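Selected chains only, in their assembly positions.
Order of writing sets the labels: A and B. Residues in every chain begin at 1.
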Amino acid sequence: MEVGFLGLGIMGKAMSMNLLKNGFKVTVWNRTLSKCNELVAHGASIGKTPAEVINKCTITIAMLSDPAAALSVVLDKDGVLEQICGGKGYIDMSTVDPETSFKINEAITSKGGRFLEAPVSGSKQPAETGQLVILAAGDKALYEAAIPAFDILGKKSFFLGQVGNGAKMKLVVNMIMGSMMNAFSEGLTLADRSGLNPHDLLDVLDLGAIANPMFKGKGPAMLQNNYSPAFPLKHQQKDMRLALALGDENSVPMPVAAASNEAFKKARSMGLGDMDFSAVFETLKVIHY
Amino acid sequence: MEVGFLGLGIMGKAMSMNLLKNGFKVTVWNRTLSKCNELVAHGASIGKTPAEVINKCTITIAMLSDPAAALSVVLDKDGVLEQICGGKGYIDMSTVDPETSFKINEAITSKGGRFLEAPVSGSKQPAETGQLVILAAGDKALYEAAIPAFDILGKKSFFLGQVGNGAKMKLVVNMIMGSMMNAFSEGLTLADRSGLNPHDLLDVLDLGAIANPMFKGKGPAMLQNNYSPAFPLKHQQKDMRLALALGDENSVPMPVAAASNEAFKKARSMGLGDMDFSAVFETLKVIHY
């Protein structure tokens, strides 16, 4: 099977590599083209523009960093829209707000193309191991055509109905995750400052009702102040903001998510935006004035 | 082995029953003595007062509802203190604040008794199945003597050092759990009100980095507004309050725990204190004015 792939950041690179390793023909594009080299070394072709990739491939997947990038790749000069047409499908796996997804859907379908939004749950490591959870919504036929690719990229894919629902589901999951990371950071800090061994806390947590892979995976690194980015803090904060905006539209008060969002903003103000989102832990530490 | 057991609430009843079923001789006491009947039917003896239980047993375990009850059982007339003495050990497995634990420790040891605080992580079901996590601190020799009992009551026990550390660890774990429950409730509410199927959210969560037994266990019941109490909300809120007080002592800001605590207080003001702590979910629902 042949697919196009737009966007080779942390996530996109791992995902396109998985497709290549599993026998897909992949044509890649990235804003900074040099990032394509490693994939070319594994057999990928290069498209010089998003339009060129669309022209060449029946199905093209995009994995971009934010709503602005997702829109730009479609709408700008040499973008997806210049070549999309009946018979071609475009799958955006970026995390974007529902409104952005609606705009892209409208643009693609107005040209006769099929559109599927398919944001993922999971960051760098699940992307590398093909263990993402895929939250698809939009064109059902395109979803079905993409299943062979989704089977490689993820351990499970959902079809959630109309465009926007994939984006929303992703935001809800990431909002819960962001609040949990704050709860975890507060617990580790309280343990340490009140005379407990925070490593004991990790062991106790892992035996109880709230044991989860995130605490187990990130806890030891956090206790070493190691925040190498699997999911950058600025993207986590963006998702919290978008989830809060979705709650605002629907009159849902979410006081814990709001408090968590402010902690992530505090972390951004400390220059931690490009570190892993677990760096929100730093906001709780003693800083001598 | 023979032990005394003071306090037969949801937790204490399940725990003393486990000891009985595993061949321990158990002498039980409860403020409302009629609650002892079911245990007597399984072979327990009754002590008419805490003092009588202490007099009869070398090691006595207590599992009481709050700091006031924990203090009262020790210090009041016919209490533990009247009979505790050298050679006897008292293990308080209630969840109390460190200060209460210190007071009990001082009272017991001033009479020559040994004291171990041993609060647990886990609620009704782990209590019934002997899957608690036991957080012991205080007298190391008493800890070692109690291991046969702890092996029946729990899947793992920790010895955490000086008195107060067990209480603190428990508070830290429950604080994280309380914030997670709020994050989960906000996510379920946002999913539902923004047009997603909250059951899909449960499935997605269970496949990702934040999958945990609490979400899996409580989510389906919450979606049916079923809050039969495994861990009563008022006790969860009490633990949040005590954890926040511990943070206050140690100058640890905990904005997410503070927001969660207010949500639990809101739930209490709605009359939900005796329901399961997952009933905090109700605070987010639309209430027509």
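Operating definition for what follows: a contact is a pair of C-beta atoms (placed from the backbone, for glycine too) under 8 Å apart; a residue touches a chain by one contact, two chains touch by 3 or more.
Just so we're clear, the structure is a prediction, and the values are computed from it rather than from any experiment.
Taken as a whole, the complex in this structure file is built from 4 copies of one protein sequence, with 2 shown in place.
The definition used in the following text is that only the chains that are shown with their structure count from here on.
For the pair chain A and chain B, the distance between C-alpha centroids works out to 38 Å. Partner chain A is touched in their complex by these residues of chain B: 121-123, 126, 133, 135, 155-156, 158, 160, 164-165, 168-169, 172-173, 175-177, 179-180, 182-184, 186-187, 189-191, 193-197, 200-201, 203-205, 207-214, 217, 243, 246-247, 249-260, 262-263, 284, 286.
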